[in-house]
Structure formats: C-alpha cells, structure tokens
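With one protein chain held back, the other chains of the complex are shown just where they sit.
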Amino acid sequence: MDSFQKEQWHADMIAWRRNLHAHPEPGWLEYRTAAFVAAQLASLGLEVTAGRGACSSKARMGVPDAETIRAHEELALKEGVDPDWLGRMKGGHTAVVGVLRGAKPGPVIALRFDLDCVEVGEDEGSEHLPRRLGFASRRPGLMHACGHDGHLAIGLGVAAKLAASANELAGEVRLLFQPAEEGCRGAQSMVESGWLDSVDYLFCGHIGLKSKTLGEIVGSVSGFLSTTKIDAVFRGRAAHAGESPEQGNNALLAACAAALHLHGISRHGGGATRVNVGRLEGGAGRNVVPGEASLKLELRGETEELNAYMAGETSRILAAAAALYDVTCDWVTVGRGTSAEGDVSLIPLIEKECAALEAVGSFIGTLPFGASEDATFMLRKVQEQGGRGVYMLFGSPLAAGHHHPSFDFDERVLGIAAELLVRLVLACPYWPAEDQSGTFN
Amino acid sequence: MDSFQKEQWHADMIAWRRNLHAHPEPGWLEYRTAAFVAAQLASLGLEVTAGRGACSSKARMGVPDAETIRAHEELALKEGVDPDWLGRMKGGHTAVVGVLRGAKPGPVIALRFDLDCVEVGEDEGSEHLPRRLGFASRRPGLMHACGHDGHLAIGLGVAAKLAASANELAGEVRLLFQPAEEGCRGAQSMVESGWLDSVDYLFCGHIGLKSKTLGEIVGSVSGFLSTTKIDAVFRGRAAHAGESPEQGNNALLAACAAALHLHGISRHGGGATRVNVGRLEGGAGRNVVPGEASLKLELRGETEELNAYMAGETSRILAAAAALYDVTCDWVTVGRGTSAEGDVSLIPLIEKECAALEAVGSFIGTLPFGASEDATFMLRKVQEQGGRGVYMLFGSPLAAGHHHPSFDFDERVLGIAAELLVRLVLACPYWPAEDQSGTFN
Amino acid sequence: MDSFQKEQWHADMIAWRRNLHAHPEPGWLEYRTAAFVAAQLASLGLEVTAGRGACSSKARMGVPDAETIRAHEELALKEGVDPDWLGRMKGGHTAVVGVLRGAKPGPVIALRFDLDCVEVGEDEGSEHLPRRLGFASRRPGLMHACGHDGHLAIGLGVAAKLAASANELAGEVRLLFQPAEEGCRGAQSMVESGWLDSVDYLFCGHIGLKSKTLGEIVGSVSGFLSTTKIDAVFRGRAAHAGESPEQGNNALLAACAAALHLHGISRHGGGATRVNVGRLEGGAGRNVVPGEASLKLELRGETEELNAYMAGETSRILAAAAALYDVTCDWVTVGRGTSAEGDVSLIPLIEKECAALEAVGSFIGTLPFGASEDATFMLRKVQEQGGRGVYMLFGSPLAAGHHHPSFDFDERVLGIAAELLVRLVLACPYWPAEDQSGTFN
Partner (left out) sequence: MDSFQKEQWHADMIAWRRNLHAHPEPGWLEYRTAAFVAAQLASLGLEVTAGRGACSSKARMGVPDAETIRAHEELALKEGVDPDWLGRMKGGHTAVVGVLRGAKPGPVIALRFDLDCVEVGEDEGSEHLPRRLGFASRRPGLMHACGHDGHLAIGLGVAAKLAASANELAGEVRLLFQPAEEGCRGAQSMVESGWLDSVDYLFCGHIGLKSKTLGEIVGSVSGFLSTTKIDAVFRGRAAHAGESPEQGNNALLAACAAALHLHGISRHGGGATRVNVGRLEGGAGRNVVPGEASLKLELRGETEELNAYMAGETSRILAAAAALYDVTCDWVTVGRGTSAEGDVSLIPLIEKECAALEAVGSFIGTLPFGASEDATFMLRKVQEQGGRGVYMLFGSPLAAGHHHPSFDFDERVLGIAAELLVRLVLACPYWPAEDQSGTFN
C-alpha cells in the first residue's frame, strides 16, 4: 500500500466512523449499523452471516421488549436500510460475521468489534467536534459515547485491507461484529452460535480507557471483573396515602430497602466484590402509596466465585425486601461478564509488530482493567480450546471520559489500530493440529 | 327560567365541560382554560380580573420552571388563546376572578372553583365515555381526572344564571377560579391577593369523592388534614462503580435512607399523622454510582401542630440522610393545606335549599373528609373575619376513582350543583355591619 | 369502726406496704409476696386459693425460664417463706384468690390487685423516702416502682375490713391477687382459671397515673389500648470479621433491620397504633460477626383490629428481616392486653360513695387512659356475661413518674382507696337472676 492508498484507507475509516456516529443505535437494535457493516463486508467479497446465524437467539441477554424492537425496525426501513439484511436480523438479531479464507492452511483468527451506542444525549455545544463538523448524533438521547463507532471503522478498515491482501493470507479470519456490548449482553450469544469454535487467536480491543496517548498500545489488559447485571421490579398495591395508607403495599420502600441492604452485602475475605444500584425509580402521585418500583443494578467479583457469592446474596435480599412490604419482586439477569485474563504469551508478538509501526510511540505489556467486558466470554471460549487471546488498548486522548456527552477521540487512532491488527493477523504463527506444542519461547 | 331555558343552560354547561376536558392543563399552566373562563365571564358582563391581580405572585407554591412555563405559553398562543388574556397571565399567573354586584346592599359571597388537571394519561379504551363521545384529552399524559372540568362548568353556569338574574341580586358575588389545586399550591395565593377579604359566605365543593349517588348533597365535610408537600433533591458525586466506587457520593442511597426513615417518624400521641414518599427516582447508568436523586413527599396531620411536628422531623431527616452519604439535600415546600372545619351553622340553610330542589334526592349534613384541600386557607381566612363557609360534596356515580385514567362522572350533576349554588347565593341572609350578631338560630 | 380502729387499720396497711416494698419480686416469681398475701387472707378467715387453682398454667404469658424460677424458689425458701404456700405456687403459679361469702344472697363482686414489681434499681439517695425510712428494696435491680405494693396493701386492708363486717355482707366477694401485670402477662390466666365467671361487678384501679392529687378519685378510665408484647431472637452464624466476614450470618444486622422496619409500619387510617422496640441487644466480641441478637417489643392499637393489624405486619417483618441476612427468627408473645371500656353506668354509684367520704376531695367521672393494662381481659369477661366493671384511679402526688427509680406515692392514698372499695362492695345493688333488667337509671 503506497502512501496515497494508505491516506485513502485512513480517510475511508474516518468517513465510516462519522456516518455511524451520526446514527447511533442501542443494543439489539443496531439495524442500520449492522446492515451498513454487512453490506460493506459483502462488497469486499467476504462471506457474510448476519442475524440468527451470527448469534444464538436464546443466549441473548437484556433484549428490549417486542414493541421497542418493532418501532426500531420500522424506523430502519424508513431510513432506507436494505430490507434483505433487515429481514435476516429481525427480532433483535443484529450480529454480523464476515469470513475471509486464505489460500494456504493457517490458524483461525478472530477479531471482535462492537456495534451498539450508549443512552446519552450528545453534547449540543459548538465546542464539541462532532457537532462542529456536522456528524453528531441525529438521535436524541443516543450517542456513540464509548468509541464503538471507531471500533467498527477499524473493523471495516481491517476487512478492506485484508481483502486486498487475500493472497498473503493463510488460514481463516473471522471478523465478529457483536451487538449489545453495553451491559455485557451480546458476546455470549455469538459464542453460543459457534463463531469462536476452533479459533486459535482472538484479538479484541478498545480505544482509550486507561490509555490516553495517541500512539500508545497496551498489549493485554488483565483483571476483568466477573459481573452480573440485574433488572428488578417490585409490585405492590397503591392506596390513598391520606385516607387509608394501610391498604397500600409499598413497592417503593421495598425497593429502597433492597438498595440499602444490597450495598450492605458483607465484604468477602476472598477478594474484591462490587455492588451498585445504578438506577431506582418508583411511585406515581405524591399522595399515592407507591404500587410499583424498579431498580437496575450490577454486581462484580474478582473471580466467578466472588461474583456468584454476590448474586446469591442479591437474590435473597431482593426476595426479603419484597417480603418486608408484602410486595412481589421479579428480577431478570440482563447482562453477564466473566473474569478472564489475556494470554501474556502473545505480548512479545504484539510488541514486535508495534515496534515495526512508526505511528506507535510507546508499548505497555499489560495493564490492570478493574472493570467488566463480555469479550471475556469469547476469551474464555478460545482459551478453553487451547487458543490464545488478548484485549488490547489503542491509545487516544479523549475530549471527555467514556459515556460522557462530550466524549470524543482522536480519529488518527483508527489507522494505527487497523494497521496493527492487520499486521497481527498476518504474523500469527501456525502450528498444524498435529503439533500443538508450539509456544512463543 | 322555563324548562326550555333550563335545558339549554344544562346543555351549555355540558358543552363547556367537554371543551375544557379535551384541553387539560396542569397547575399554573392553565392558560387556555383560564382564558376560556375569563372570556366567558366577560361576555356575561362580569368584572373580570385575571393574572397577577387575581393571585399573589409570591404566595404561589410549586410553580413549574421558567422553560416549562414558556413552552406552555407558546403552545397556548399556537392554539389560538387570546394574546390579551395570555399577556395578563404570563409567567404562571392563571387565576381568574369574576365579580357581580347586586343593586341592593347585601352580603359578600364567594364561590370557589379549580382550574387544573392531573398528570394522568386518559383511558384509551372505547368503553371510556369521553373517548367514545370524542372529548377525551388531546394532551398525552394530562387529563381532567379529578372533575375540575365539571367544577368549571358549574362555575360558568352559575355566572350565566346570576348574570341573567342580576336584578334579584343583593351585595356582591365573587366567582374565584383557582389555579393549581392539585398539590395544594394555588389557594393561598388568591387569599393573599385579597379576594377573600370581607367575604361573608364562602361556598366550595367537589363532585363525587365520598358522595357517589346522583342527587345526593353533603352540606359540609369536616376533618381536613393539614398538609405540607415537599420536593427534595439529593446531589452527590457520580463515579465508576467498578473501578472506584469510593469516589462516589451516593445520592440515591441517601434518598432511599430518607424515604425509609421518613416513614419511620414516630407516631404522635396527640392524634393522626401521615407521611408518604409518593415518588422517588435517582441514578443514571447501571454502572455509575448515582450522583443525583429526587423525591416527592407529603406530610399530614390532624391539626396544624401535628403537621408541623411532621415537617420538623422531615427537615431533620432529610439533612441527616444527606449527611449519611456526604451529599447535599435541597428541598422546597411545593404545597400546603391547613386543617379546617366547615361552619355547621350553614347546614340548615343548605338543607333547606336542597329540599326545594327536586333533583336532590338525599341530604347529608356533614361527612368526615380524611384528606387535604387548600380551599381550607380560604375557609380559615373567611372564618377569621367572622364569615362562614362550607365545603360541599355534589354526589355523582364515578366510572373510576379520582385520578384514575378511566375517571368520569354523571354530567347531570352539573345542573344540580349549579342550581343549588345559585339558590344559596340568593338565600344568604344579610346583617349589615352594625349588626354582626345575627345567627341562624 | 371508731377513729382509733381506723387509725390502726391505716397503720396496718402502711406497714404491709413497706414490708412488701422492701421485698419486690418480678412477674411469676412473687413467691414471698403471694405467700404473704395468702397467709394474711387465711388468717382473716377467707377461703384462699393459691397457685395452679388461681391461674391457668397454660394461659400464663412471659413466664421466666425454669432455671430462673428454681433460683427464686430457693431464695424464697431461704428467706423463710412457708413451704406449704410455696409448694402450691411452684413453677411460677403465684396467683392468689381470697373469697368471702355473705350471709344473704347478693351479687358476686371481684376486686383485682397486682403482685409484681418492675426491673428498676431503687434510688440510693437519702432524699428518697423509702430509703430514709429504711424500707427501700433489698433486691438489687428490682423495685416496686409502679405502686403495686400499695395496691396489695389496699387489697389486704379491704379484706380485713370486710372480714370484720361479714355480717353486713351479701353475695360473694372475690379478692384477686394477680401475678405479672407488668408486660400484661397474668390477667388472662386468672380469667381462664374461672375466677371471673359469674362476676357481676369488677373493681380495678391504680394509684397515681393521671391522677396526681391526694383525695382525687377517677371513676372509670377509658380508651385502653389493645397490646401485644413480643420477644424475638435472631440466630445466625458467627465468623471472624477480618478474615472471612462472608462466612457470618449477621443476626445483629437482621435485628437492627427489623427494629427500623417495625417502626416504619404504615400508619392506619382506622385509628391510633403504636410500636416500640424497647430493648435490643446482640453480638459478642467486637471482631466477631454477630451470631445472635434479641429484641423486646410491643405493639398497640386503639382497637383489637388495629392491634391485630400491627401484629400481622410484625410477623411478616420479623421473618423478612431474618431472610435479609439468612438468619432465623423465633418470636413469642409474652404479653397481651385488650382494648376495653369501663361501664359508665357505674359512675353515679362511685360518685355517690365518694361524696360520702370526707377524704375524697374531688371526683372525675372518666379520663382517657392512652396506655395498656391486662385488667381489660377481666373487664371484657365480666361484661360479656352481662356484668359491669371499672378501672379507677386513686389520686396521689408522685415523687417521680411510674417506673422511675425515685417513684413514691403518698401513703395516705391507701386508706382512701380501701375505704372507697369497701363502701362500693357494700353498696353494689343486687338483681336476682330472674330480674337482670335492672339498671341505675
């Protein structure tokens, strides 16, 4: 690729990113985004699977209700999304996989990107670059405020470059475009659809986070917290608070008691745990004993066991808090992430490829993460099969933190990340099945 | 009035009620409603005062924020509300007073009606009469679900009838159309604007409530609970719940603690008290330590002293709950009702007029109320000056309880109530100032 | 009785009171006290029933554990209590009944007195009269701080006087000496032993309370609150709070949650209710997750229904609070009082007898009580059979409030109350069974 081609390649990625940024879609509703990706991959000649073939319907978590899904499907149609792609993805099956097969035998390599936006209204000030340049979100209350638009552009850039270098390619490359990363809802459904089976190498990554310098690459973050996301609804009975308060069954106070007692779950001698009731709302009129209340919470643990301890305590507390006020509580797990560790054995390889890239100014082998991601389900699946994987960071300064209305990154990170991924795909060593003893040492 | 005139009069009231029902407006934003009333009163020849002259700006409680007010004013203009009336009522001053003066000296008599709707979305089913007949609310989330539309129609009916009978009239009749009765926010502002000064007789009333038979009249309800309505906001600091929960100051848990401890305020040996946190919401994302939370609550007491006890406890608890989580709490009183008793000495007069009305099938002297109303401020004012007042009930079957989406009443109650009020106005005895000793015995 | 005899009679009562005051005993353990009473009654020639014959074993509530009972029995023996009386009362059956039969037919009249002390250490200061005069409690932590010692002296005084006036007596007089009034534990057991059967008149009463003037008599207090007394124990699992707090099941936090939520039981539109966790203790070492905690609480209601509402809420809350922390909760009802009203039809009779007593300076017909007493079970029983009863107050200034270490009353009240009761016994009208229509009007 000469410098002119490279410039064009970078420009394409930026254009894709801006297009996607302007049309953010929440998890399981990424119809326009997924169709955009699918069409692009298809046009490059990849084998594209979209919809139910790319994600196990049952294994999806936190899927919106039927009415919301239908409304988004109608909107997608109105906005001109190809009815064919839409048809395949109907009912909230917005995963896309693009496969590229090399001429020679080689390893199976998977790259994972995420499709969804967050529910944040984008900064309306003229200081905000996407606003000034006219690609700010056109959907009120929705925004690519986590950088997934960038991830998608990187994925499409990698696809374009690899498609153009098909003759160099050995083995098989699977580009996984996952729905509903926010809330840890989508990865497991792609694992259960089989797309991580026989994968030898998995590369995931994120723009920014703890790496805020352009040109910095972190080879593998460690210490993902296992997590469970839960939605709970308390239902009691409303009553007039003046005349007959005793006839009410106060769902709001039950929810409040649950929130307080959840935060009081005993610390664990075995390691770090977390609990957060991030959202609670309940009640209707001021003079009505509240008949309903809901809360959104998450649990975390340094290990699966610690997270399971938190989940066990939570179940009991939700039921007991309901009993305190003679109301019911229904809850559902709407997201899950597991603990996982990247393969440090891959770090030398990544470091070597970074060293060959002029745009990479600094390299950090590993960094602790301290948060949760559902890419961990993919990592675990690959590792269980004897494969290796990492979750990298692509450094970029940020206009504001992730999920903030003013979030933005330096678009030059797109080219750097895409180039690194392409190099990694081509550099991954191959040990035929009969020789699985190979290591990097 | 012959029977044809009477029929026409009743039909007018029903038509007014339906027009107003279709355009419900919340407290302090009743621009269309108040302009409708004002124009009607003016056309009948009453002296009309609308806006700042009819309500003390400072004494208003629970006024919406400036932006909401502006939005409703723009909507009113768009909907064709007379810019002249609108201009007088700008900034949330939607009170209207119509005055009719008799030829002879006589008592000053005030009648009070309420303008606002409640924030409930109206029943969309075809069973719901206002829907079937096409006068259901055209404003999503707003509905005349308490019967104030009926009260307004009664008030306009009384105005029409008295205007037509001006020659019979002695003294002065003031028709008070009060904004923001819901939440007990508006009455005190009309008291402080002087419209209850020198009033000898005050008649207030409500359709339905504890009187659910058409043709039944309750002369005077007793036992209004003193009440205070409070909005509180807790503000802390958001933080990432996984990485650094300790950096958050959890406003949501403070609000939950406040709610639970408010409901734990000690019972009082001196009489009945009430507390209700009717609404609580807080937090943003599931994985963010909540930085803000708010609650809407109300307190009540059998007496002013008991309500004051509850308010004192509440202030301390709100502050202490904030301190528990190192957050701030700002709260504001958005409504107040006082305890009051109607004048039982008026009951024989009312009973006598009821007896003369064929449509009134049964009469109940007094009934305990068990709830709150800010008409009590008007009652107290009148009584302090030596006047007398009552709060009556106009019986009607209800399709569903007050504030319910399917609420509806029997429109025949309009004619009954209006006729009774007209008769009462004309029957009120008069003792000139030099002879204030008169009583009904 | 001449004035010399009267003086002697008064002096006897004061001596009995001081003797009993010096040896206070808690409920169901009043061995010395009950034997003292029984011996005195027997010496006067009354038919005395003590022990299981005077109280239904099963119907006793809040009986101390076997070891405590044994210890008190041993102490009583050591102190010289007659082994015969002690033998009859063994195992916590300390009720005593003395019966006096008149020569002529007449009504059955019951008088009730209470035997037990409270668990308060008596004032050790020299200002405290019982201390100065040398009859202060000789038992640490125990004191007749409610006046039951006075009630007993009155009862014995009445017995002496009536025994001496046997020839005037018609019908039957039953003097009921009830154990365990504190905590409302003993009355029902005497009801179920049959001693209130066929009673026509019941006179109960108390020194002081709301009547703090010597010579004042209140004919009948009204508005006893129905009450339930509950002891609850939470049992979990202790654990080292530093190494493995998660292995604990925190019984103390469960008890704390129970206490807070019990005080948050919704007020009731139907009338006054009360809840009080009067005592809570739990935990052992500072660094041990508490494995056990207990609480003592009481509930009240203006009516039986309201008290039942409180009891229902309490059961659910205790169980739910235990579930919050995965501990168990066992609770037991250790006391009960019902709501009751004295018979106002008796007031004229009492007033008349008071008028005849020089020492009675003022008479109040009825006074609201606002507290609980288990004499109500006796009142109800008598009323159910068509009899009549009252609970009177015998006015006396108090050195300090009831249950206070410095509590003391004016001993002159003993003579006044005894004389009044004797007069009432002799004055009660009699309608033979065939003529139950008699009334006082």
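Lettered A, B and C in written order, each chain numbered from 1.
The criterion applied here is as follows: a contact is a pair of C-beta atoms (placed from the backbone, for glycine too) under 8 Å apart; a residue touches a chain by one contact, two chains touch by 3 or more.
Computed from a prediction, not measured in an experiment: that's the story for all the values here.
So one chain is hidden, and I want to know which residue out of A:Leu41, A:Ile207 or A:Leu260 touches that hidden chain in the complete assembly.
Of all options in A:Leu41, A:Ile207 or A:Leu260, contact with the hidden chain holds for A:Leu260.
For the chain left off this view, which of B:Gly264, B:Gly342, B:Gly370 or B:Gly389 is in contact with it?
Within the whole complex, the residue contacting the unshown chain is B:Gly264.
Using the touch definition from the top, which of B:Ile109, B:Cys204, B:Ala321 or B:Ile347 touches the missing chain?
B:Ala321
From the list C:Arg112, C:Arg174 or C:Arg274, pick the residue that touches the absent chain.
Looking across C:Arg112, C:Arg174 or C:Arg274, the contact with the absent chain belongs to C:Arg274.
Which residues does chain C use to touch the chain missing from this display?
Contacting residues on chain C, toward the hidden partner: 118-119, 183, 225, 227, 229, 240-243, 245, 250, 252-253, 255-257, 259-260, 263, 274, 276-290, 293, 296-298, 300, 370-372, 403.
Could you pull out which residues of chain A are in touch with the chain that's been left out?
260-261, 263-264, 266-267, 269, 272-275, 370
Could I get the residues of chain B that touch the absent chain, sorted low to high?
242-248, 250, 253, 257, 261, 264, 266-270, 289, 309, 316-317, 319-321, 323-324, 326
Operating definition for what follows: only the chains that are shown with their structure count from here on.
Using mean CA coordinates as chain centres, what's the chain A-chain C distance in Å?
It comes to 70 Å between the two C-alpha centres.
Quick check on chain A: which residues sit in contact with 2+ other chains?
Residue numbers touching two or more other chains: 242-243, 245, 250, 253, 257, 289.
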